[in-house]
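What follows is a set of notes on a single structure, which appears directly below.
A single protein chain has been omitted from the complex, and every remaining protein chain is retained in its original position.
Letters A and B mark the chains as written, and numbering starts fresh at 1 in each.
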Amino acid sequence: MAAHDELTDRQALVDLTVAYSYALDDRRFDDLDDVFLPDATAELGRHLEGRDAIKDRIRDALVPLDVSQHLVATHEIRVDGDRATGRCYLQAQHVRTGPDGPTLLMVGGRYEDRYVRTTEGWRIAHRALVVLWTNGDPAVLGA
Amino acid sequence: MAAHDELTDRQALVDLTVAYSYALDDRRFDDLDDVFLPDATAELGRHLEGRDAIKDRIRDALVPLDVSQHLVATHEIRVDGDRATGRCYLQAQHVRTGPDGPTLLMVGGRYEDRYVRTTEGWRIAHRALVVLWTNGDPAVLGA
Partner (left out) sequence: MAAHDELTDRQALVDLTVAYSYALDDRRFDDLDDVFLPDATAELGRHLEGRDAIKDRIRDALVPLDVSQHLVATHEIRVDGDRATGRCYLQAQHVRTGPDGPTLLMVGGRYEDRYVRTTEGWRIAHRALVVLWTNGDPAVLGA
């Protein structure tokens, strides 16, 4: 029973990270309302306070792109009652298409998360993106 | 119990996508008989009707290669009784080795699937490959 509950919780927490990826890549930013707590914090290149600030930051980064793909894998999750921590690896491809064809920037990194169980399910309370490497043209992200 | 059944179904559906990858990359194309319904359809660069047409298409694409690797991750699955839908991200590396060494073409994309539960287990009823980006030499796939 305990093991079963833990599997269910862990699947729900992986689902949360997967929902984040598809919300970003489908440009359905309001889906992040079901991913982050209203008062969530994040480190996404800069420190962000509150879900609205997180959504604005993500929108600003992704709207100029033609395609993005946030592939996540290698999930490590620890559940402790109604709190949990987790990390996973990501490879996030960023694409801008110009007159000469597409230009790519791959960002390899790690998400480090804290989660809280609410009456509506698990939510991210804090997410930090640790960039490990990049490959491609930094201009894709406006750098 | 319901949650447990759903976890079991979801694991079986991820297994199906994993079996697809290894069938392709091991060139064990007949293993796809346990992955697709006989009357399955697919969009793999072109519209395909029936498992045999799907197998032929995959065989034609992969046999000329020296190596392929269909890494899949970021699985989103929704089970509804004996039907399910799912999507996942893939990074498919394609390699041809010539006198000057290997030439690579990475294809980044998404599989969008519909599944059906049969008496022998879950099967893919429809799979669409959505290519999001490529990186490398298009000649690897004969383009």
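In the analysis below, a residue touches a chain if its C-beta (ideal position, glycine included) is under 8 Å from a C-beta of that chain, and two chains touch if they have at least 3 such contacts.
Being a predicted model, the structure only gives us computed values, none of them experimental.
Within the full complex, the residue among A:R57, A:H75 or A:H126 touching the omitted chain is A:H75.
Of the options B:V18, B:L44 or B:A61, the residue whose C-beta touches the omitted chain is B:V18. By the touch definition given at the top, chain A reaches the unshown chain through residues 3-4, 7, 10, 73-76, 87, 89, 91, 108, 110, 132-133, 135. Where chain B meets the omitted chain, the residues involved are 4, 7-8, 11, 15, 18-19, 21-22, 67, 69-73, 91, 93, 95, 102, 104.
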